[in-house]
Each structure stands twice: as structure tokens, then as C-alpha cells.
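For this depiction, one protein chain was excluded, whereas all remaining protein chains were kept in their positions.
Each chain carries a letter (A, B, C, D and E) given by its place in the written order, and its residues are counted from 1.
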């Protein structure tokens, strides 16, 4: 029995703190848990490949579908964001949500995933000390989500300064004592393009990936 | 335990309201729930690809088969609707039904899905303030469905003005107090081509997608 | 909880009635249920593709295998029925059995599926007011099935005039009061080619599909 | 509830009788059941394709692996049996075991499956009134199986005249009253090539399939 | 109910006896069972194909992974054993462990599987009256396994004369009465290359397979 390895096990984490980040594709989301809110990070990494999508971090069905919707939205609107369409055929997309052993589910990371993928595809910096929560639909609508109060407290605790929410979640903020959140700036949005407008800076990250493509795909791209 | 993230959770939605929509591929359906009817939206989005089909929104087996039947019907009758057949080989089709965390099943969204896919493929506008419910079969028949009374009340509440139903559901409407539904216009149909005739306007949406194809597929299309 | 959509639900159907049908690939079968027999429709639709097979209508394992056997039989004997073999590589076959939410299983739709697929592949009309029931084997034998009495009553009720059965089911018919079924014509068969001989008319349907193939496959077909 | 179709259901079969058979790929096996032995038929059908393998008839895991072993054995020894190797790449193999709704499992159909596939691949006739039972291994050994006594009685009842068994099952035959089986001829074997020697006649079936291949594969076959 | 075929069932086997074997790819392993040890045979067969791997004989997860590790080891070290690397791309590998209906699991057949695959790939004879047991790792280490005493008794009973074990299992042999095993020769190893050195003779089997490759792969192999 001494050979039954549980590499999983007693890992204990600190409450997460926001960390400024120089890497493309890393965005801060907000999560609700039975013992309070927490922040989480969505990480998107592109590797040369043939258009595969990998999701990791023990994501449930709803969260996986959320990632697929985020990706479809950005594929359909790549021209609007200056994304070279050839990336989708010549790179793989890996989306990971640490911590890797913690099961996660739900639709409320939709805006965070869209921003994370968009940052990886454009190599644009994500705004500092910004967090967000909201479901997305395929046409780009942002839907309201639950657990707002707990999420806001966790964001504050983690050092977040700006938060993006669905317009329909404004009423949840209105119920929080104003003085408590006076140092937070709220952005209320209806559509996911507003999210990207706020979250993605014009500047690229310090060492942006230079995407390369096989010669013969250039021609197709001109169509 | 404070690390067990439930991103799902206490999300609470308002009763849905119909919203006018400028995007191709978004159609309003009607659903029955144990506490009354509700409206729902079917969203279809096309992205460059190789003919893949993605279904999201926690759809059950029957609803997925319904989407597949809708798609086969439109593929088989693409000439009748002016759909360029090359789209099926050069684009992926993603069908999503918000809200993403709510499990959904049943065959009654068949007409709605057919209309949603047809609008995306033709980029034609969907008629305003219109909702519909009905099962489809592969030969294009529209079959009656249940929960009509609750669905009609939900449609009224949401601001819907016209409703498409199977001819065999007319008897369910005849049981509703006429004065209550006097501001609703009903369309009774037998076949799905009648649905598309009513639901799809001649005008394209404001910013229609321009479908592009690799040069060498043109030749095949001439066959 | 008001957001838990059950699009499935209280759908209630009338007893089915036979409907004359101008579409290729639609054939009437007979089913046994705990509360009596019923008729059902098998629909086969061909769409341009690469030889895929889609089965829908909540079919169980046995019924899916039945469809696969029907298809293999027709592929192996395509020359006997004037079927252009290139269809199998250049079209997808979708077989659907309404109503879409009703689970169905069993081998007794074997002859009906074979006839449905054959009609779609040849675009020949299916005989009017004809129903059938019987298992098939890969070598084309027709095997007897159960529930004959209930199935015959359902056929009569639905307006059917001719019925195809396995020779070994003749003894089940002999047990029914003759006067009751005097307006029905029975065809007893041993092999599935007899079924197709009876069920498929020489005339094509009104608007037959014109199958098209890529130029370069013609050569292969000449081998 | 009247719409819950059970197409499966009360089907009742007679005890099977051996039927002489003019089709390649149909071989008679022997099965043990809790209420006595039974004969069964293995049917193999080849259709133009790309080397796919389809198994139907509600076969369990062990029986599927048995079919795979039979196929691998014949692929590896195709030269010994005059099988054109190009068939494996240019045809699909479908193996079906009627009756389609009856679950079946176990390794004892190994010799029967090998003979059925070999007959389909060579289009040689299978000997008349012959049945067999025995497990095979990948190197071509025939292993003994159980239920011999019940299987022999079923074979006799069905009109079988010759039976192939593993040498190690001879002791089971020695326990049966000799007079009872005096009209049966037994073949005891150690290897599956002995089975094929006995079971496959030199003559081809009446209307043998003429295998056709794409022109360009001939060259590869010459290597 | 007489139609419920259990082809599985009362099969009873004798205790296995070692049989000398002229076929490449057949190697004798040792297994532990609750009622004593047993010998088993691993059979590897190569068929023309595209590099597929088939495992049969009701193997459990651990045993399947064991086969995959054995195969990867031999692919990575093919030069050391004179294996033509093109075999891996132009042949399928089928590994079967009779008896086909007996579920088997565990890592202790690692060395046996490696030897079986290596014999099939090189067509070299496997040493006579030799059995072996031991787990392998990907770097070629041989790990000790349990049930040694029962396995040795089974090997003796079956007529085995030489046994390969992990060095770390020597202590298990030291606990057996020496006179009892005086007619057995033990080989203790640390690495799997020692196993192959002992088990594979320089001579090829009597009728070795002649591997053939498409012309155009020769060039690639020269790189």
C-alpha cells in the first residue's frame, strides 16, 4: 500500500493575489465559491500546429462550451481585431486555467476567455489590475452572472482596480455600500467588443510572438 | 476547500425580452418549462473552416439530432434558397443556445434551428418580433409540439407579435380566450419551406458576411 | 428554477395517418407498442458529402445496426438496382425516424430502411398506401418479427392497403378473423429483393435529385 | 404513452433450421444457451470502400475481438489462400450475426468467423450441412470450447451432417451415446488452416463478386 | 428465451502446457491467479497496413499501456535490433493473448510483450522452453513483479526449462526449496535488452515473412 501514490492531495493555496503580467494571453477572471469569491487566471498559448484546441485545468462541460463560443466569435470577427486569419489554420490554441487540480465550471468566464484568446492572437497587452466576469453568446452579447458581491470582494482583496461587468449586473453593484468600493472603477457593457476595447491596450507585449506561415498559404489569404 | 471554484452557481436571469436584432442567424424560439413558458434564442455563426458542426448551450441528444436534421434539410435544398453549396465545405457552422449553463432538450426547436441556419447561410434578415415552435422531419414536414399555451403567454410577455406554429397545433390556440391573444398574429404551416418564406426577409442584414472560397473549388461548383 | 427549459415535455401526438408522399426515401413501417401498434415513417435524405452516414430519431443500438445492414446490402448489390456506385463516395446519407423525441429500437424496421435508402438512391417512387415490417440479414434474407396483430390493426386504422411481411409471419395473419382484414392485401416474402420489387415503382418521383460527381471520379467508375 | 414505440419486443423465432446457401460468406456456427444449444449464421459481406470493418448483431467485446483476430489471421496469410491483398484496402468488410436483436458473446465463433470471412474474400462455396465451433488464436491455433453436448444436439436437430471441433473437444464427443450421433461426421482439428481446408470447396459460388481496383494500385501490388 | 445465445459460457480449459512453436511472435509468459500460477502466450502478428496497433484478449488498461511501452521502446531502439524502421509505417501490429474470453491485467507481461513484438519484427526464433515475467519501463529497465513462487510452479508443471526474471526477484527464488527447482535455469536481468539477448535466437523462423514496402518510401529511409 505504500506504493499508492497520490500526487494530488494536500496542496493548499494562498488566496490569490493579482500579479502584473507581461505575457500575452493572461487575463484575470472572477469566481464564486461556497466560501467566498476568488480571482482566477485564464491563460492562452499558441503553438505551431494545424488549428487544434486544447482546454485544461479540469474544466466542466459548460466552461468548455464557453471557450468554444469565445473562439468562434473571434474567428468570425478576426478582421475587426486585425487578427491574421491564417493563425487559426497554422497554430494550435491551448487554454489553461490554474490551479490545475481544482475542478471549475460555469459560463461566467466567457468574457475573460474571449479577452485571453484575443490577446494571444493579437499579442496586445492586457490592461493592468483589471478583472472581469460575464457570460457571452455567439452573437457577442454579454449576459449577467451571479455571485457578484463575493466576486467584487475577492477582486478588491487581490488588488484589482477596474472591473468589467454586464450592464444587467449594475443593480448588484448598487446594493454594495458605496464607500467600500469607492476605489474600484466599474465598466458596464452589453457586447463583447466593448470588453475587448477596454481590456486590450494598443501596445503589444514586450516580446511578441512573430507568427510564421508556410509560403503557399499567402495566396489563399488574398482571396 | 476555499479553492473549489464554482464558476457556475447562483446566476439568476430575468424573464427574457425579445430584442430586435441586426445579426444574421439569430432567431427566437419558444420553450416550455415546469414554471411556465419562456423564449429562447438560437444563434448560428459561420467561420472559415472545413465543414465542421459545433453545437453548444448544454443541448441534449434530441435537440442535437434536431440541429442535424435542420442542417441536412438545408444542404439537400440549398438550391431552392440560393445558398452557395461551397459554404458547407469551406465554413464551420456553430449553433449556440443561450443561456449556456441551462440544460435544454427536445425536438420543438426544429423550425427555429432551420431558420437560424438558413439566415446565417443566406445572410438574410429575420423578421422582427417573430417567434416559432415546431418539430421538423427530414422531408421538411412540420410536426405539432406541446406546451403551446405556456409558450404563447411567454411570447406575449416578451413582446413578440407574430408566431409560427404547425397546422396541427391550431386546436391548442383555439382553446385560448381570443381577446387575450388578439394582438398576436398566427401563421399555421405544414412544411418548413413555409416557415422560411415567412421568417426570412428579402433584405440582407446590414453588414452581411462575404463568403470567400479557394480558387480551385469554383470548378467543382459548376458541375 | 424558472430557467430550466424543458423543450421536450408534454408533446402529444395523434394516432398517425398514412399520407401519400411525393418525396423519394419516405417509407411506412409498422411498430409495436405496449398500448397497440402504430405506423412510423423512415426518411432517407442524400446530401453532397463524402460518404457519411447520419442516423437520427433516438434510435437504439439494434435499430442502428439494422440501418447499417440495410446500407451494406444495397452497396453490395448496387448494380442490381441501377444505383450509381459513386453516390456512396460523393453523398452523405441521413436516415431519420420521426417523431424525434420518441426512443425507438428493434430489428423489425430492416425492410423499411432498405426500401427507404433504395428509394433515395434510385429516386424511384414508393408504392402508395403500402406498409411493411421485417428484419433483414446481410445476405438479404427477411426474418419474421413479432407484434404482427397489433401492427396490422394500426396499418388498417391509418389507411394502409398493402402490407409486406416475412413468409414465416403468414401464420400470424392466419389467426386474424378474415373478414376484418379482407380489405388488406398481403405480400409474403423470403428475400429483401422481393420487397424492393414490390415497393419501388418504375417511375421516378416528381422532382428527382440529379446526382453530380466531380469530373475525375468518372474514370474510376469505368474500372 | 401510446407513442413509446418498442420496435423490439415480442419477436419469437422458431428453432433455426440449416438452409443450404448459395451466397459466399455465410457459415453455420453452434451456440450454447441456458435452455439448450442453437445454430447461428455468420454472414460476411464485402462492399467497395477503404478497408473499414463493421460488426453487427449485438456482438459483445469478446466476440468482436474474435472477429478482429480472424481478420488479422487472414490478412497475414492471404497468399496461402489466394486472396488478392488489394481487397483489404479497397473494400469494407461487414460481419453480421442474425438475429439482430439477440445479444451474443464469447470466443467460440472464432473458426466460424474465419471461415465466413475467407469465403467472402475467395468467393469459394462453403461445404453443405457443415457446422463448427472453436476459439482461434492469432497464430492459427484452434482452442477447445464449452457446451459441446448441447451444441451437437442442436446441430442434429437443425439437419447438420458434419461438424468441425478442436481436437481437445474430442473427449466431450466420446461422452455422448454413440448411436445418437452415428449420422454425424466429426472433424477434429488443431489449426485453423485445417478448418478452411475442410469447409471451403474449390468451386466458387454461383455469382461470384468480381473485385475491381483503382488502376494505380496494381503497381503497388507487384512489389 | 431459447434465443438468448450465450456463446460465452461453460468453456473449461486444461492447465496449459508449453508447446514448441515455429511461429515468430509467440512468447510464453507467467501469470498469477487466485488458485495458483499459469502460463500464457503472447502472440504478435504483423499485417500490411498503415501502422495501426490492435490489442485483443480482454486486456485491461495496465496491460494495454504495457504493450504500448514495449512498442515505443522497440521503435526507439529499432536500429539496435536490426529492425527495418519502415515496418512501423507499412504494417499493422496485432497483439493477442489467448484465451480470448479470460480478462487479464497487470504490468508483469512487459518483458514478454517486448520479446513477442521483437520476434515478429525480426522474424527471429524465440528460444525453446523459455518463459519470463517482469514489468518494463520506457527507458528499458526491468522491474520486479509479484507471485513469483506460483508462477515458477506453473512453469515447471508446463514443461518450461529456463526463466527470465528481474534481478530484484532473485530473493523470491532464494526462498524456494532448491531441489524443487534444480531442473530450471534462471536468468536475472536489469534491462530489457538483456531479455532480448537471451530470448531471441540468431536463426529466423522457418518461413519468415518477407516485408515489402512501397517503392517511394526507400528514399525516406535513407535519410
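Convention: a residue touches a chain if its C-beta (ideal position, glycine included) is under 8 Å from a C-beta of that chain, and two chains touch if they have at least 3 such contacts.
Keep in mind that what you see is a predicted model, and the values were worked out from it rather than measured.
Q: Missing chain touches which shown chains?
A: It touches the following shown chains in the full complex: A, E.
Q: Could you pull out which residues of chain E are in touch with the chain that's been left out?
A: These residues touch the chain not displayed: 13, 15, 31-36, 38, 40, 60-63, 65-66, 68-69, 72-73, 75-76, 85, 88, 99, 102-110, 135, 137-139, 141, 143-147, 168, 220, 223.
Q: For chain A, which residues touch the unseen chain?
A: 1-14, 21, 23, 25-26, 41, 43-49, 54, 56-58, 92, 94, 96, 98-101, 209, 212-215
FYI, only the chains that are shown with their structure count from here on.
Q: Give me the step distance from chain B to chain D, shortest route via touching chains only.
A: 2
Q: Using the touch definition from the top, list the chains contacting both chain C and chain D.
A: Where chain C and chain D might share a partner, there is none at all.
Q: What angle, rounded to the nearest 5°, describes the rotation that places the Cα atoms of chain A on chain B?
A: C-alpha superposition angle, chain A on chain B: 60 degrees.
Q: Over half shared numbers or under half: where do the identical copies chain B and chain C land at their interface, same or different?
A: The interface is built from different residue numbers on each side, given that under half of them are used by both copies.
Q: Find the geometric centre of each of chain A and chain C from their Cα atoms only, then give the gap between the two centres in Å, rounded to an integer.
A: 50
Q: Got the chain E residues that touch at least 2 other chains?
A: Residues of chain E touching two or more partner chains: there are none.
Q: Pick one for the touching-chains graph, please: line, ring, star, complete, other.
A: Looks like a simple chain-to-chain line, open at both ends.
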